[in-house]
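Apart from one protein chain that is not included, each protein chain of the complex appears where it belongs.
Right after this comes chain A.
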Amino acid sequence: MAQYAVLIYERVAPEDLPKEIMDRHLGLPDRIGELGGKVTAGLALQPNETATAIRGDLVTDGPFVETKEVLAGVYVLEARDLDHALACAKLTPVVEGGVEVRPLVGFQVVPD
């Protein structure tokens, strides 16, 4: 199995997500499991306004990259190949935005 990060870009702040979408987020690992994939880690991010960027020694407010869609969450997915990963990632509920699937470099940065 290969590992992919699924980056969720969303225009709607996490606290404003409709209940139905929240419920689908909570059920996402199970639904991906049914497809033969596996979610190994997941993070939901506070809104953009809470972000602080550090570039060299310079500390500024705001996220590193300003886009209309905001990086709202990330999860790590184990899948056979890109097609399998895309099939799993398509299950991600999004109100307005989309997801990006990025293969992870094959070394462990998280201790076992």
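In this text, a residue touches a chain if its C-beta (ideal position, glycine included) is under 8 Å from a C-beta of that chain, and two chains touch if they have at least 3 such contacts; residues count from 1.
One rule holds for everything that comes next: contacts and distances are computed from a predicted model.
Asks: Assuming one chain is omitted from the figure, identify its UniProt name from "Transport permease protein", "4Fe-4S dicluster domain-containing protein", "Pyruvate dehydrogenase E1 component subunit alpha" or "Sigma factor".
Replies: "Sigma factor"
Asks: Hey, which of A:Ala2, A:Ile21 or A:Leu91 is the one touching the hidden chain?
Replies: A:Ala2
Asks: Given that one chain is not shown, which residue among A:Asp16, A:Glu34, A:Glu49 or A:Asp81 touches it?
Replies: In the full complex, the listed residue that touches the missing chain is A:Asp81.
Asks: Name every residue on chain A in touch with the hidden partner chain.
Replies: 2, 4, 80-86, 101, 103
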